[in-house]
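Have a look at this one before I ask anything.
What you see is the complex with one protein chain gone and the rest in place.
Here is subunit A:
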Amino acid sequence: MTEPLIAARGLVFARDGQTILDGVDIRVNPGEIVTLVGPNGAGKTTLVRVLIGLLSADAGSVERRPGLTLGYVPQKLHLDPVLPLSVKRLMTLTRRASRAQVEEALAETGAAHLMGKSMAELSGGETQRVLLARALLRDPDLLVLDEPTQGVDQSGQAEIYELIRRVRERHDCAVLMISHDLHVVMAATDRVICLQRHVCCHGEPRAVAGNPEYRRLFGDLAAEVAIYRHHHDHDHDLHGNPVPPHDPAACNDPTHGHVPHVPAGERMP
């Protein structure tokens, strides 16, 4: 078994008498996409913050692989208009990079045309693409994304997850993300961890979707996922156009990633 990038055991975290995490075990292996799902208040963001060292747990252990390079995309970047910040400048926030490297990273997330813009001018989807490009520029071993489709409209959400999947393949990095978009994210992840203060179930997406614990937590939404799978006869490219289906649920071999069936180049006219 390969050495995990992050492994945590028995995490307990409480604030103001409320237990937010209660004995959580989690590990992220190199190159895998792990998605945290769970109802509001389930402790997803707290767990991620503990894992990346923004909070310290009251009990339990977190081990990060020595020298781990992390790229973090926060749920929201609260930018103050008092601080003039261009896309180009944001890209080198925590690490130096040449102009060519910045351009390459932005191009990879479909944000090359935003290079000269001010961050304040960007839409939600554009901001997420820029933030993702910035994290990629660090050449991370692990990308951590807290609700990467925050502020992105419905049609843009699938594009963002598709982008994350492509990025993982090209950079061979692991991805740990939090998501609310159950039906979309299921298709773009290797492993799902369903959190409700403790890990109530985890595993490959299809197994989790069928798990009674999961169904109890999500109720109708879980049913929607099942229905979505039945009617899944096409996929959407980065522009929202239908393309031939890619259904990881039909793939029972968990040892490999899910490569898009249409090469990326053909998807970007």
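Keep this in mind: a contact is a pair of C-beta atoms (placed from the backbone, for glycine too) under 8 Å apart; a residue touches a chain by one contact, two chains touch by 3 or more; residues count from 1.
In the analysis below, contacts and distances are computed from a predicted model.
Asks: Among "High-affinity zinc uptake system membrane protein ZnuB", "Sulfur relay protein TusC", "Ketosynthase family 3 (KS3) domain-containing protein" or "TonB-dependent receptor", find the name that the UniProt record gives to the complex chain excluded from display.
Replies: Options "High-affinity zinc uptake system membrane protein ZnuB", "Sulfur relay protein TusC", "Ketosynthase family 3 (KS3) domain-containing protein" or "TonB-dependent receptor" considered; the missing chain's recorded name is "High-affinity zinc uptake system membrane protein ZnuB".
Asks: Taking the full complex into account, find the residue in A:13, A:72, A:161 or A:218 that is in contact with the omitted chain.
Replies: A:72
Asks: Just name the one of A:44, A:138 or A:191 that touches the chain not displayed here.
Replies: A:138
Asks: Tell me, which residues in subunit A touch the chain that this view leaves out?
Replies: 49, 52-54, 70-72, 74, 77-80, 82-86, 89-90, 92-96, 118, 138, 144
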